[in-house]
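Every protein chain of the complex appears in place save one, which is left out.
Note that the chains take the letters A and B in the order they are written out, and that residue 1 is the start of every chain.
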Amino acid sequence: MNAMTEPVAEDGYNFAFLDEQTKRMIRRAILKAVAIPGHQIPFGSREMPLSYGWGTGGIQVTAAVIGRDDTLKVIDQGADDTTNAVSIRGFFRRMTGVATTERTDQATIVQTRHRIPETRLAEGQVIVYQVPIPEPLRWLEPRETETCKMHGLAEYGAMHVKLYEDIVRYGRIETAYDYPVMVNGRYLMRPSPIPKFDNPKMDRMPALQLFGAGREKRIYAVPPYTSVKSLDFEDHPFEVERWEHCCALCGSNDSFLDEIVVDDSGNRAFVCSDTDYCGERRAQGHQGAGMPAGYGQAAADGAAPGRKGD
Amino acid sequence: MRADEPALRIRSLRKTFTLHLRGGVRIDALRGVDLDLFPAESVVLRGPSGAGKSTLMRCIYGNYAADGGSIRVAHDGTSVELVGAAPRQVHDLRRRTLGYVSQFLRVIPRVPAIDIVAEPLLARGIAAADARRRAAALLERLNIPSRLFDLPPATFSGGEQQRVNIAHVFIARYPILLLDEPTASLDDANRGVVVELIQEARRDGAAILAILHDAAAREALATRIFDLAPRLAEVA
């Protein structure tokens, strides 16, 4: 049995890597962001010991809010054991010494890339999203001054043009991830490249949602119990993905499934993208149809949807 | 409009051109013209070339700006002063009161003949189908072959263009008609039709002012001749 000990960070580094002034600066940005739900706040993004695009925004936000008694969970595409998740978790373990977990319900902070856990987050928890491009209007307006103005005046009509184009091309709204949302009926926001399957979880979520974009130097937030609505058309309402399959491992029919090629002859299986959720269900005795024969010889990486968002 | 009140009353009308590109030369084109034009009469302007017949007509239409005097037009039951009138007032007069057959047809190159003729009706808010039907009837009467209706008149012969021009004005039944050589470049048969149209308009009460070099047409149409004296030479 492990005795409770004060977390110890690696020698020569400040707690959570960033210096206290920087953390204070980021926390001020976060406070502003919480005060204006969905509004992007510029911040002085620091050089991190990872390249941009590997979650430097999320890491800085986490570093600014993490305390010695926090428990951190890091996921990438829903999984705790993928490269990005493992390396970020390792980073914080060395830089803070705080406890880490793979259990969603035991974490106080969840840093995520591209997913929201299936287990409903509760009051008191914080979810930190890694954001590559924070500006939802960027595709139609390259000028930052102009997008600022459009946000300021809530000129969001043109955003529907993007969805309109989807229907023109595919007969339905085909945007599957990073699906634009209106926050608190006021600010248009990119939810980061989570699948639209996760969008409804953002609406009135009891946990605090923080978003960090390191390269773009922006932080935004959705405070607990804030309305988050996905854009849509009256005759093409917002819908989430549905699968004909259940998870091959835990039998779940209500979680986001990854399609995995299991062998060289092209056999496939569908399994939960949220590894913790899947594991918990199996621990409770739920069981799926099982993986096809030959599983295990396939690439360990799997084939996860959402990768196109990288 | 009452027949005993002039449709057009012109007093002391003056028009001078100043040619800045030629060192400011001034040309007196009209010097003190007085003319009354009554409903249901055809006044033919007479005078040697350069006497200002076309200039007078253009001043009345607002195409040239008169420099002095008065042109009062009976319009909508009132009398409107045209000299110095605002452009939109001139437009209003042209839309409903003043019809002008110029010597040249000036139109957008691509527009079919029938639409050119129908346009004055459309401008008054008449439905497109009805306007086109009336335009077709008038073109037919003017012996324009129906296969030409949907072609732009740029390719038409001079006489055909002239008849499109006439149809474009006569379709609208203006109470005042200004006709600058309406029968030039027409053969006898078509001249006859045009004379007939003008006669009908006059019998319907239109006040007509015309420039007609063609003696036969003048003979047939003129109820009165108005002589314009030749103007003086250029003054520096």
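Definition applied: a residue touches a chain if its C-beta (ideal position, glycine included) is under 8 Å from a C-beta of that chain, and two chains touch if they have at least 3 such contacts.
Everything that follows uses one rule, which is that contacts and distances are computed from a predicted model.
Peer 1: As a check of understanding, state which of "Bifunctional protein PyrR", "NADH-quinone oxidoreductase subunit J", "(2Fe-2S)-binding protein" or "Phosphonate C-P lyase system protein PhnK" is the UniProt name of the chain not shown.
Peer 2: In UniProt, the chain excluded from the picture bears the name "Phosphonate C-P lyase system protein PhnK".
Peer 1: Would you mind listing the shown chains in contact with the chain that isn't displayed?
Peer 2: Even though it is not drawn, that chain still touches A, B.
Peer 1: Going by the contact rule already stated, which one of B:39, B:62, B:99 or B:153 would touch the omitted chain in the full complex?
Peer 2: B:62
Peer 1: Taking the full complex into account, find the residue in A:36, A:133, A:148 or A:167 that is in contact with the omitted chain.
Peer 2: Spelled out, the listed residue whose C-beta touches the missing chain is A:167.
Peer 1: Which subunit B residues would touch the chain omitted from the figure, given the whole complex?
Peer 2: Where subunit B meets the chain not shown: residues 17-21, 58, 62-65, 87-92, 106, 108-111, 122-123.
Peer 1: For the chain that got dropped from the picture, name the residues of subunit A it touches.
Peer 2: Residues of subunit A in touch with the missing chain: 140, 149, 153, 155, 157-158, 160-161, 164-165, 167-169, 232-236.
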